[in-house]
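The next block holds one structure in the form of structure tokens; read it before the comments.
Note that this complex is displayed minus one protein chain, with the remaining chains in position.
Right, chain A next:
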Amino acid sequence: MNTAVATDERAPLSERLEPYMAIIAPMAMIAAIFLFMAVASPDRFYRISNLELILQDAALYMPMAMAMTFVITQRGIDLSVGSVAVLSAIIMAFLVKQFGFSIYVGIPIALSIGALLGLINGLVITRFNVPDLIGTLAMDLVYKGLALLLAKGLVLARFPDVLTEIGRGQTPFFIPTPAVIGILTMVAGYYILQRTHFGRYTVAIGSSPESAELTGIGVKRHKVYAYVLCGACAALAGLMLTGKQNAIQATMAPFFNLHVIAAVVVGGTSLFGGRASIIGSFSGVLLLAMMLNALVTLRIEFFWQPVASGFVIISSVALYAWIQKKDRDGAGGWFADLKTAEGQKTVRFAALIIGVLIGLLAIGGIFAGDPVPSG
């Protein structure tokens, strides 16, 4: 034990920083974006209205990122948040617009429907033993299909003021109303994680499902809770989205799933379970919102957005995996083992695929005829 104490005092800087990486990494990236934009486009990026816009965009993802943090910490994943958001918002819209429901009933109904859809996800996963990834992906298709069936391509628009206030209102202070709601859900998430049985068991389940089971924790029950939370928060995001646009249609929110998972993972919550960081998820959401805003400000085409989100997921997961790897001293980087016989085989295989592709393109190019316009 003495040696352990000794090594601990002399721990390298990287090791002592490790617990704080979840906050440092996104903050560093946020700072990098701030610096970059200060050079690239300071006049448009640093306008108050633009900063408010960033907060408003980020707010939409805050409830979902908070809930997704719990799901991912339990070694799960929810790929249905986008459809849950849209479906519950569309049902709410129908009740309010077509059936004359009060918006004050419609909002709780939407949240309950989100919770119900989350409950279905959770039961599919825990009762039928469908893996989280497949279960929620399949339910995503179901919910998306139902939303399309209900709305039939209609756009439902013009809602009572309460909803637009939720979606794009302004508090007397700098912060928009949706950001207030988003930050409140984040704060609530932080306390749930630290101070409730559910939060404690979420980490325990993600850390070791077997141990959790042995200590008498209802593993399946708490998994269901996490999905219910995720569904309800997705519905809240659906309401915020509807309010923001003052309209809802079934094809909205296409990149919700990827975006939310990216935000959570950037924030240092481990995809392998057991490590949760609500503050990290919060900064992850801010980071992604700033990144997308920067893309817009720089007039880069909108369709780069999923490319950027995917890139952020891969790079942050790789970074955290690298930080976690304790024996990296001898490994010598990501590509060092390409020199070994095993690595050489991979290199040759990759070369083969690329070679075939280049060959096919060459053949196609040589024998190409006149272009035929489609349609």
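We adopt the following convention: a contact is a pair of C-beta atoms (placed from the backbone, for glycine too) under 8 Å apart; a residue touches a chain by one contact, two chains touch by 3 or more; residues count from 1.
What we mean here is this: contacts and distances are computed from a predicted model.
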Chain excluded from display, named as in UniProt, from "Pyruvate, water dikinase", "Sugar ABC transporter ATP-binding protein", "Na+/H+ antiporter subunit C" or "Formate dehydrogenase iron-sulfur subunit": "Sugar ABC transporter ATP-binding protein"
Hidden partner chain, touching residue among A:Ala110, A:Ala147, A:Ile181 or A:Ala212: A:Ala212
Among A:Arg168, A:His259 or A:Arg275, the residue in touch with the chain that has been omitted: A:Arg275
Residues in chain A touching the chain absent from view: 1, 4-5, 8, 191, 194-197, 199-200, 203-204, 206-208, 210-212, 214-217, 274-275
